[in-house]
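Rest of the complex left out; these chains stay put.
Chain naming follows the written order as A and B, and within any one chain the residues start at number 1.
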Amino acid sequence: MKNKLPIGILGATGMVGQRYIQLLENHLWFEVAWLAASDRSSGKPYGEAAKWRLDTPLPERIARMTVAPAEPAGAPKIIFASIDAAYARELEPLFAAAGCAVVSNSSAFRMAPNVPLVLPEVNADHLHLIEEQSWRKQSGGYIVTNSNCTVMGPVLALKPIQDRFGIEQIFATSMQAVSGAGYPGVASMDILDNVVPYIPNEEEKMEEEMLKLLGTLDGDAVKPLSARMSASCNRVPVVDGHTVSVSIKLGKPATREEILAAWADFRPLAGQDLPTAPDQPVQWAPQPDRPQPRLDRNRGNGMAVTVGRLRPCGVLDWKFTVLSHNTIRGAAGATILNAELLASLGKLS
Amino acid sequence: MKNKLPIGILGATGMVGQRYIQLLENHLWFEVAWLAASDRSSGKPYGEAAKWRLDTPLPERIARMTVAPAEPAGAPKIIFASIDAAYARELEPLFAAAGCAVVSNSSAFRMAPNVPLVLPEVNADHLHLIEEQSWRKQSGGYIVTNSNCTVMGPVLALKPIQDRFGIEQIFATSMQAVSGAGYPGVASMDILDNVVPYIPNEEEKMEEEMLKLLGTLDGDAVKPLSARMSASCNRVPVVDGHTVSVSIKLGKPATREEILAAWADFRPLAGQDLPTAPDQPVQWAPQPDRPQPRLDRNRGNGMAVTVGRLRPCGVLDWKFTVLSHNTIRGAAGATILNAELLASLGKLS
């Protein structure tokens, strides 16, 4: 692909916005061409507007770009968005109406009936929903979303199991990194030497998004997975990487070996050559004390999730631990992978 | 009680041993009279043998005491023990055979059929088992144990619910403090910016001890609670305080108000004047983001457990979070409270 596609970032100064910039540096298909943020940042050089929090240097070219106002005029036709739900509810439709492909990490429209909530390895077929959007029909624009950062790990681990054995009940207890709350986000006084057993709306999002992601496209609508689901969400003193304890009841019996095989065989994007897709999206850690966020979050450049500790559950059937990088696989990388999928399907031109 | 009862501590230099010393300083009934530890420490002044890790000063009198060898000769008749299972299996019977009341935090004999595993607020009647011990018959000595530090919080929170509504299924996911692993215990390289989703044997202990503690005395044996139980144990970067997410299926329906009332009314030791017993062993935190280890672990001088976040569970009936101080309520304080109960029953004289 000789000429890279120009990308605009809505919410460019936030934690996920910074990850977009980091991950798009040297991307094979995409190039950052436009940065927008709140009024306070607009008009400033990005290097001054953003408090860069990543451990790779802010690229010089990006540092010098001027932050644009958050409006479609002057924006490119592909927008990566990660902004607060309240703003997203207002702004993302403006961009879609203006003909933009809004590939969004924001939560505002994830559960809207005609907006696809997509993880390429799990439910690429749900993208069909964009054809139902009025913006698409009028201007060609549309909104596609990826899920909440916490649901990403478990849903990737569960998809191959669901395909082979069915899933009837899901129990998930998360231990989430502070980067998931953005910046400044969690106060250090609240998390040093501490656990906070509550994240507003997180359990609700995790439960409903899980079932939509694992649901089936039924004509022009998604029928959510019919399973009982319970999520408990906790914040722990970890910088990056959400760890989730999962227990499941299956539709039909499976042995340990069969579950391990389901994970090992799970390569739904093989052959599609999407640049950000990991070879092995679900990686098994054989050690008894893994996965761990500090040691496993960067597998597959942060796009692979790691599963471990598969063992029988005394209440349901099986339990295991799953770990994913919350701002890469669970946010910025998810948006980029969605965009790559859309590009490969000819939906970005 | 004019003359305090002399107490010996087996495993005096360890983390729990240090807590015994801290909590017995100024105790109304008991006084530390003898300290024993491994051969390496034996013969040294305690202040030199122990690496004191608590944030109150090591009492001068204790610092000057000489560490005795870990054998019954010269030991007082009441022994608080907290030593590795392998040593406990060998040493605790020697002390019991020598006529000592061994009030133990060690795991070696917790599941032995004729050894009571007791939490005074939960199953004081199980103490009857000591009369079945051969040591008791021969020398008057016996072994009484308290539970693993992780099970303590959930079992206190569940007991009043069990009494009123019955419990059929229990799901518990822990986020445990590093002090639970002793000293040096968890390496800092393993836990800074990290979660370790595995603690050897912890899930097994939690499951079996929970059911024994909630079981019923049936003649000369304890019949464990007949419930399905699943524990998942994780280590997090917290100094003190184990946080546990719990979900339960009840024997009969209960409303939120009924469960809150069960907790509020739970004062099984009222009127017994045990010095270490908290007025309110299970304390409800009404805030949406509590309990938290840093803020709640010291309630009731570390002897009260805090419950919060009671809400319906999508898989079982109800879920909540429970927090307890693992080296006080979950270890040293539990031993002391057991000893106070034994004293009040005339079993320490």
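In the analysis below, a contact is a pair of C-beta atoms (placed from the backbone, for glycine too) under 8 Å apart; a residue touches a chain by one contact, two chains touch by 3 or more.
Predicted model, so just to flag it, every value in this text is computed and none were measured.
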| remark: Copies of the one sequence in the complete structure-file complex, 2 being shown, number 4
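As a working rule, only the chains that are shown with their structure count from here on.
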| task | For chain A and chain B, let me know how many angstrom lie between their CA-based centres, rounded off. | result | 42
| How about chain B: which of its residues touch chain A in the complex? | 169-171, 173, 175, 190, 192-198, 200, 207, 228-232, 234, 236-239, 243, 245, 247, 288-295, 308-309, 313-316, 319, 321
